[in-house]
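Omission of a single protein chain aside, the complex is shown with its protein chains in their original locations.
Chain IDs A and B follow the sequence of writing; residue 1 opens each chain.
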Amino acid sequence: MKTTTINYLIYVLIFLAVSVPILVPLGLPLVVSKPTRDVYEAIQSLPANSVVVLDVTYDPINEVEQWPMTLALMEHLFTRPVKIVLVSLVHVGGVVYTLRALNIVDKHGKVYGQDYVYLGYFAGVEAAMSAFVSDMHTLAKTDFYGTPIDQIPMMKNIRTGKDINLFITLTTAYTSSYIGLIQAPFKMPMAIATVSVSIPEVRAYYNAGQVVGFLNGIRGAAEYEKLINRPYWGLGLMDAISVTHVILIGFVVLGNIQYFYNRRKSGGK
Amino acid sequence: MVWYRRELPLTITFVLGILISSDYFLVFAPLQKTAVTFNDFATIVATFALGLGAASLTLMHSKKIIDRSGEWYHSVLLVASLLSVVAVGLIFGVPSDAFQFQFKNIYSPLEATVFSLLAFYLLTTAYRALRIRTVETTVFLVSALAVVMMNAPVTEFLWGGFTNIGSWVLNVPNTAGQRGILIGAAIGAVALAIRTILGRETGYLGGK
Partner (left out) sequence: MAMIKEVGVLAIAAFIAIAVIVSIYLVKRGTLKMEIRRIAALDAIDMAIGRATEMGRPVHFTHGTAGGLYAGLAQGEAGAQIVAAMGVLSYVSELCAKFNVQLICTICHAETMPLYTDTIQLGFLKGGRPQLWNSDIVRFISPYQFAFTAGAMATISREKPAANFLVGPLYAESLLLAEVGYNVGAIQISGSAYTHQLPFLVAACDYTLIGEELYAAGVYLSKNPVLLGSIGAQDLTKILVMIFIGAASVLLTMGVNVIKIMGG
């Protein structure tokens, strides 16, 4: 078969594979993986009044994978008796998603300033990360809404990385920077919720114990939604993921069959 | 070669390289202040460079329009879009609904569209590249399939063993390779930085 024909066939099949399961859900089963469960357990096992930092920091390109994770993680955190510090350390897009998520999630009676706070976006990526864990009060003179940080009740005792009990980041890359600048100096438990393409790198840190758990792209979002029993995009897209993966496997097999057939036809050359 | 094409940039590179690196290792307030100032300088330079880039883009495409060369009508669209976004931003302001409309309803969907091409191209690349040609490509194929089958919920449901195989591939050879490449690349980056600071890495200055 000609390459262009195969390409057009691939394009049509992928379009159908993604669109049909979204319109007609197949309800395929989903097994929750250990890294996702570890993130869930890390949050679930936090004692009361623990400090959790949720760093929402991705741009619109990664919205599909990371928006459902944002909602799922925030939903779970707001059910726990913990103090939540929201921040955006890398991409300014995080501001949009943090504010949008805060408008949507059920806060379970939590009060702004006492139980959760949003410090806003800080430019500088690695410089911002380093400054955040060195002294939050120097980096963030006010919260996102302009209230001086000294006047925010919950921030009185939260100043440096030493005061953080769990750091969760929704980042797309910069894993090494988070580990090197935030996790390693303070040995704090860190969970990473990131896009699938970054997971091989995150796994190395997970296996070393530097990351307590991770969410693997849209699948991680779906697993977390299943764990907290709040279905959203993640679970909704799993059928499309399944069908697309099966088509990928099918085309790889087809490609190899064609390759061996052509080789045989040309006398093994 | 005149001194400002070579000696001056190398001197600036050396001084600023030492300054910014020292700030990372030393806790010294005046040094930190200086480093922050130079970081701000860099941001200002980058902002001016953005203007330079926009001007270069406009000039290049305007030339195409005037000469009616190639697909000049695409250049008309580009220049018109650029000018309209600038005009709306200047007249109504960046937080205005009009400006946000352009970003949310025109740019963002276009961006998502180009990003989604990845899915199609990924499959065509997989079809083309994942062949049992040599030992290396076979290993590539087997590992890719193992991870794909681990990630797809339906294959995992068919046989739980796919999860174990995929996890092993990710936890053992992948982690080993990642760590090796990360450590090697990090050491390489440090050595490159030292060569650049010392003025030995002159690729960007023409080589000699």
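Going forward, a contact is a pair of C-beta atoms (placed from the backbone, for glycine too) under 8 Å apart; a residue touches a chain by one contact, two chains touch by 3 or more.
Everything quoted here is computed from the prediction, not taken from an experiment.
Just so you know, the chain we are not showing touches A, B across the whole complex. For the chain missing from the display, the contacting residue among B:L10, B:L31 or B:V88 is B:L31, taking the whole complex into account. One chain of the complex is left out; on chain A, the residues touching it are 61, 123-128, 173, 176-177, 184, 197-198, 200-201.
Not every partner is drawn; the one left out touches chain B at residues 21, 24-28, 31, 39, 42-43, 45-47, 49-54, 56-57, 60, 70-71, 74, 107, 110-111, 114-115, 117-118, 121-122, 124-126, 128-130, 140, 144, 178, 181-185, 187-196, 198, 200-208.
FYI, only the chains that are shown with their structure count from here on.
Spacing of chain A relative to chain B, judged by their CA centroids, is 20 angstrom.
Residues of chain B touching chain A in their complex: 39, 108, 111-112, 115, 119-120, 122-124, 126-128, 130-133, 141, 144-145, 148-149, 151-157, 160, 163, 170-171, 174-175, 178-179, 182. Considering their complex, residues 3, 6-7, 10-11, 14, 18, 28-31, 33, 60-61, 63-64, 124, 127, 176, 196, 199-201, 203-204, 207, 216, 219, 238, 241-249, 251-252, 254-256, 259-260 of chain A touch chain B.
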